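As structure tokens, the structure follows; a few thoughts come after it.
Of the protein chains in this complex, one is absent; all others appear in place.
On to chain A.
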Amino acid sequence: MNLNWDFIIESLHLYGEAALTTFRLGFWGILFSLFIGVICSIILYFNIKGLGKIVKIYVELSRNTPLLIQLFFLYFGLTKVGIVLSEEACAIIGLSFLGGSYMTEAFRSGLEAVGVTQIESGLSIGLSKLQLARYIIFPQAISVSMPSLGANCIFLLKETSIVGAIAVMDLMNITKNLIGMYYQTYESLFMLVVSYLIMILPLSFFLTWLERKVRYAEFGN
């Protein structure tokens, strides 16, 4: 099979732009997801009155509906009631809404893995509740959650591939368009795969490195 290299070279800049869009969506989506995850898991862990229930409903709702439907709701549904958001804003909000619940569960399982005796041991040397959280509970929770947090980051970056459904020009969408316009199917798909790999492989290596670093103290290599 011969690839049409001229086509590939000509469409490079389009893929470059689309890759930047995908990266931007992934970056903000992951960042907000982590933020939501930290807040919600703390609410669940410390059983903060009133809010715990809301978080539980959010987590169930978010995890048990497809991202596509969430995006449609944001993009078409909200428009009906007069809230008009840009395509990218919808995509980022959608990703964060979905990712937030996954991150919540990842952090929560980490927090719950911190043993009661660790907490008592910290209390017995006179740590305040805040110090206990900062020096004992959070560091240990993060090192337990690290593998699932990393998996979630990669999952979210890959999930960006459906935002074309609300007209965001990401990698997947540009590929579909190019195939539709020029019938250069193999070339377009080849570029698509390469573009994702260029983004996801370094992220994956970075996360593996980070995981090892964070977990070294407790778990060794």
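Quick note on the criterion: a contact is a pair of C-beta atoms (placed from the backbone, for glycine too) under 8 Å apart; a residue touches a chain by one contact, two chains touch by 3 or more; residues count from 1.
In this text, contacts and distances are computed from a predicted model.
The subunit not displayed here is recorded in UniProt as "Amino acid ABC transporter ATP-binding protein", chosen from "Cation/acetate symporter ActP", "Aspartate carbamoyltransferase", "Flagellar hook-associated protein 1" or "Amino acid ABC transporter ATP-binding protein". Of A:Q118, A:S161, A:N177 or A:S204, it is A:Q118 that touches the chain left out of the display. Checked against the full complex, the one of A:I136, A:A151, A:A165 or A:L203 touching the unshown chain is A:I136. Residues 115, 117-118, 120-128, 131, 135-136, 139-140, 143, 217-220 are the ones on chain A that touch the missing chain.
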